[in-house]
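With one protein chain withheld, the remaining protein chains of the complex are depicted in position.
Then we have subunit A:
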């Protein structure tokens, strides 16, 4: 699905995030909850206004999973199988929410990389994250 060059570009951007999974993830979730408040329905345990500690903790978990995906781009289904099971049988997040998260991810990347957020980075990460979402929702039925 991703060419060798695209995989290299995904990895290149990931290098800028690696080590900063918690703050990146926290900002991602904060944007998601602020811009698309209905997404909070999947995070009842975080309350109506999740605090920084909760956002950092859960944000780190989400970004670490993205990191797993980056390291297994040629074998996403196997690498993410447990997470796919979780989303299908426990979390059951409606698939329409993944594009909302992806939009917020792009905004986080753009606001951190600014002038360096090239169109090539944007298209490759959109393709990669969309593929990730497909794998996570594949076992839904």
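Observations
Just so it is clear, contacts are C-beta pairs under 8 Å (C-beta built on N, C-alpha and C of every residue); 3 or more make two chains touch, one makes a residue touch a chain; residues count from 1.
In this section, contacts and distances are computed from a predicted model.
Hidden chain, UniProt protein name from the list "Dynactin subunit 6", "Ribitol-5-phosphate transferase", "Globin domain-containing protein" or "Platelet-activating factor acetylhydrolase IB subunit alpha2": "Globin domain-containing protein". Annotation: of A:2, A:46, A:107 or A:134, A:107 touches the absent chain (contact as defined above).
In the full complex, subunit A touches the hidden chain at residues 27, 30-31, 34-35, 103-104, 106-108, 110-115, 117, 119-120, 122-123, 126.
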